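Take a look at the following structure, please.
The complex is shown incomplete by one protein chain, all other protein chains being positioned as in the whole.
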Amino acid sequence: MESAFVIETIIKILVVLGLFSALAGFATYVERKVLAFMQRRLGPMHVGPWGLLQVLADGIKLFTKEDFIPQGANRIIFMIAPVITAASAFIAMAAIPMFPEFTIGGYTVRPIISDINVGLLFVLGVMAIGLYGPLLAGMASGNKWSLLGAARTAVQFLSYEVVTGLSVLAPVMIVGSLSLIDFNNYQAGGISNWLVWKQPVAFILFLIAGFAETNRTPFDLLEHEAEVISGYATEYSGMRWGMFFIGEYANMFTIGFLASLIFLGGFNDLGFIPGAIAILLKVFFFIFLFIWARASWPHIRPDQLMWLCWKVLMPIAVINVVITGIVMMF
Amino acid sequence: MYEVVAFYLFAALTITMFTITVMTKNALYAMTSLAAGMIFISAFFFLLDADFLGVVQIIVYSGAVMAVYAFGMMFLDTLKDVKEKNPSKKIVFFLSGMIALLLVIILLTPMISDKVQALYPVSDELGNAEAVGIVLFTKYLVPFEVAAIMLLVAMIAGIILASKRMDESITLKVDEEIEKEVKGSQ
Partner (left out) sequence: MNGLEQFKDRNVSQNYYRVKIEPYPKTPWERFKRVVRRSLRLELFVGLKITLMEMLRFKIHTIQYPKEKLPISPRYRAVHKLLRLLESGNERCIGCGLCEKICISNCIRIDTRPDENGRKIPTEYTINFGRCIFCGYCAEVCPELAIVHGQDYEHASEQRAQFALKEDMLTPLDKLKEQKEYPGFGAPTPAADKLIKKTPLAY
């Protein structure tokens, strides 16, 4: 029993690692294509049919590029930083139930690596650890732009963590559990049971905070080219830079899974669509939303980011929690 | 078996990390190993099936150490070693040694005398978060509320300290105005 459990877990870990590394690569292709179409361009076209093999070419390029460490940098921290981002992005996925249970040859597989009963907090906490990567990278690079990127990381981390936590608090109060499987089971039985209808404000707040946590475009202050060259990643090249990239895209998938599990009914069957496909559709919608927002909206200034967090989002989140509490009490 | 291996692994890692924190002269190493040590500590909570506390350890301390990083960024050149001036090493070693000894004695005596008992043992019916909540809102209600008030006081104090002359914008000022103010204050 024990060894079967260990083997099963290891297989799951390998599947998650391989699958999401590949998906992260594919997401870069989708992002380039969708961004191009929205800007009346074609995007990558030359490598393979419709540029499909561009991901592969990029991978080869990243692996064969020189791994460059600047002279003034702090070598150890500089080398560790990207690993933190990539690793924590994948560790966060350990507590996410991806699909409904299924059986292969009489053996029931639960597509979750570790079912801890505080899954939601675990995922959010470990995802937040991922921001240590940019912070350390920026501080170890010995470059002023990188240092600015690191300072922005610290600011963004400290403020948007609050919004994420408070926005998720209201749904947690309604469901009465921190386990993502409980969230999923609570919303079983059709679209009308989804938590979005009960907590629309929390949903929007969570999405906004999700953009900030994955540092996607409206909030991509950490590596905004026009202001801080490439921010924390200025001195990185090759696969170390690629690890930041994989971490960012894996975090996008994590936020997609979290948002669909908490607010959009998770992997419950959706009418005639089976649950596994339903959650995939939702996650891909969120990925598309990330890209869509990147094509549409300009990014904001750091002071606007702080204004948005502390003067708008946090009060709304607190009021939301209070109202939820009052409604639940009576 | 796995738990024993994991325990010793994480014990060694935690001790190594905190040793680096104390011993190193580089602020960046110190802060990074502090953060790593804090996160390794959460592994012990997970090993003891206290998932909630483990996750809270990660979230709270990652945020707290991030604030330390912000201060480090402001006050130090983190890429260079800090030059310390110790007027007398004997006093430093003596004081820190005595504090360490005191802490060890305080923590070890109840363990040696076998008087440690779990007042609220982990029960399988209740989840982790519920168990913490019950303890927090029954036995430790007063310390909990006092801590909350203290945090509130700290927050108000921080806002008042930071909001002094918040409406003035240095970027919109002409250089002469700033110079005049500097001269006026001297």
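A and B label the chains in the order they appear, each numbered from 1.
We take it that contacts are C-beta pairs under 8 Å (C-beta built on N, C-alpha and C of every residue); 3 or more make two chains touch, one makes a residue touch a chain.
Values in this document were obtained by computation on a predicted structure and should not be read as measured data.
Novice: The chain left out touches which of the shown chains?
Specialist: A
Novice: For the chain not shown, which residue from A:Ile7, A:Ala22 or A:Leu42 touches it across the whole complex?
Specialist: A:Leu42
Novice: Could you list which residues of chain A touch the chain missing from the display?
Specialist: Interface with the chain not displayed, on the chain A side: 34, 36-42, 45, 292-293, 295-297, 312.
Rule of thumb we're sticking to: only the chains that are shown with their structure count from here on.
Novice: Measuring from the mean C-alpha position of chain A to the mean C-alpha position of chain B, what distance in angstrom results?
Specialist: 27
Novice: How about chain A: which of its residues touch chain B in the complex?
Specialist: Residues 6, 72-74, 76-77, 80, 116-118, 121-122, 124-126, 128-129, 131-132, 135-136, 139-140, 142, 147, 150-151, 154-155, 157-158, 161, 165, 177-179.
Novice: State the interface residues of chain B toward chain A in the complex, per the touch definition above.
Specialist: 2, 26, 28-29, 32, 35, 39, 46, 51-52, 55-56, 58-59, 62-63, 66-67, 69-70, 72-73, 78-79, 127-129
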